[in-house]
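Okay, so here's the structure we're looking at.
Yeah, one chain of the complex is gone here, protein chain that is, but the others are all in their spots.
Which chain is which? They are A and B, in the order written, and residues in each are numbered from 1.
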Amino acid sequence: MDDVLHVTLFTLGVAVLSTLLILPPGVALGWLLARRKWPGKTVVETLVALPLVIPPVATGLILLKLFGRRGPLGQFFENVLGVEIVFTWKAVVVATAVMSLPLLARAARVAFEEVPVRLENVARTLGAGPWRVFFVVSLPLARRGLSAGTLLAFARALGEFGATVMVAGMIPGETITLSLGIYHEVQLGHDAAAFVLLAISVALAFGAITVSEWMLRRKTP
Amino acid sequence: MEVRLFFSIATAALLAVGASAAELTVFAAASLSDALTGIAPAYKKATGDTLRFNFGASGALVRQIKEGAPADVIVSADELRVDQLEKAGLLLPGTRRTILANQLVVIVAAENGANVSSLGDLAKADLRRVAIGEPATVPVGTYTKEYLGKLGLWTAVGGKSVPLDNVRAVLAAVEAGNAEAGFVYRTDALISKKVRIAVLVPLAEGPKITYPAAVLAGTKSPEAAKSFAAYLSGADAQAVFAKYGFLQPN
Partner (left out) sequence: MTLLLQGVRWAAGEFELSIDAEFGGGVTGLFGVSGAGKSTLIEIVAGLRRPDAGIVKLGDTVLTDLARGVSLPPERRCVGLVPQDGALFPHLSVGGNLRFAERRTGGAGGIFARSHVCELLGIGELLARAPADLSGGERQRVALARALVSGPRLLLLDEPLAALDAARKAAVLPYLRRIRDEFRIPILYVSHVAEEIAALCDDLAVLAGGRLLQQGKVEEVFRRPASPEVAQIVGVETVCPGQVLDKKDGLVTVGVGAARLVALSDSLPAGTLEVLVSIRAEDVVLVREMEALHASARNRWPGIVRAVEHGPATVRIEVDCGFPLVALLTRQAAEELELVPGAPIGALVKAPHVHLLPR
């Protein structure tokens, strides 16, 4: 059985890395969906919602086809960047990122929708360009919703399984997260070990959700 | 009057046939999926019994049976798993027999496959990933680890191995190019055009891969199950198995 500490730290590390990776695109997507209209916006909204709705293994299969050695993205990463994705820890990061991005993007959208457009408009007339308005007005005012959304995405990253197992496999010491570890131990018949990992998973997720709820409940002045 | 009598007799006859036709649940190793699926229609025609299969890694199947899954017959890819069932008293005594044998091979992709001609080549640095069955639960993986260990290659190759759920998953990984090489049975390599056999593990040196079949103690149709287990050793079934590349168990 894998070292419990190693698996826990690996899971946390992957979740942190994947959350950091999805922050810029997630926040940007949320802002675009909240503020802009464009032809094909519905398509984007659907694509963003897809990983939330289709079975995680289905998303995993799509990722496997894309990032596999013969897939378009897999080829790009290997031939152009010299980086292998599938069946390595990088695949774990990719899978968790793809699965938690929709949560962040949707939370960000709601957070930005609650920032009055009027304030952004006035800011523009006072001489601030769109970027300055975003960083000095929109972002600070959306702070609470964004933080809660980020934490939710992080909690999701902690517990990811279906997509991860498809695209990263269960390679001891390399790609075993807490959830993969639980499944692995059950397969091997090591129920006690599985329950230890289960308890840690629940504790971590519980902590993340609690903080997220608490942040949401603090009312804006 | 005669018409009515005729229909009654016809109905009774049909019912009688229906009553004796059994439905058997067969848990079988993944490497047998094509062969057994091929046998099923002929078996039904001959005996009227329907076969329902659950294919998977033998380790997983045995675990399911231990947890109470309803199976009539088990065909495993190694003796070890069936030993476990026997020790737990889950087999119908006297029904166990070895019906097939197989050979371990190393496969690579058919097109632009890696350059592997001996097992030692697997240890080379430029070969990055080798797909194998999960050694703890999948027989082909157990055989692989055992054999590589015997050759002193497990440390080198094991470190770059990708353990997968069953032998067909190993096949798929090599087909897709996600692993440069993989360990499967010769019968699995033969059904796929996308892979070719790079190394044949000689039968004399390699692991003894045999397939035991047995009837489970919890079966609801012992007679039909025993008939099926016997059929598997029979000439008709063995001809089908031979077509797929399976070997005689000796």
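The rule is simple: contacts are C-beta pairs under 8 Å (C-beta built on N, C-alpha and C of every residue); 3 or more make two chains touch, one makes a residue touch a chain.
As the structure is a prediction and not an experimental result, all values here were calculated from the model.
Just so you know, the chain we are not showing touches A across the whole complex. Contact with the omitted chain, checked across A:Ala28, A:Val136 or A:Ala199, is made by A:Val136.
If you put the missing chain back, the residues of chain A touching it would be 116, 118-119, 121-130, 132, 136-137, 140-141, 220-221.
Note that only the chains that are shown with their structure count from here on.
With centres defined as mean CA coordinates, chain B is found 39 Å away from chain A.
Within the complex formed with chain A, the residues of chain B that make contact are 59-60, 63, 128-129, 134, 136-137, 161-164, 176-179. Those residues of chain A that touch chain B in the shared complex are 64, 68-70, 84, 86-87, 169-172, 187-189.
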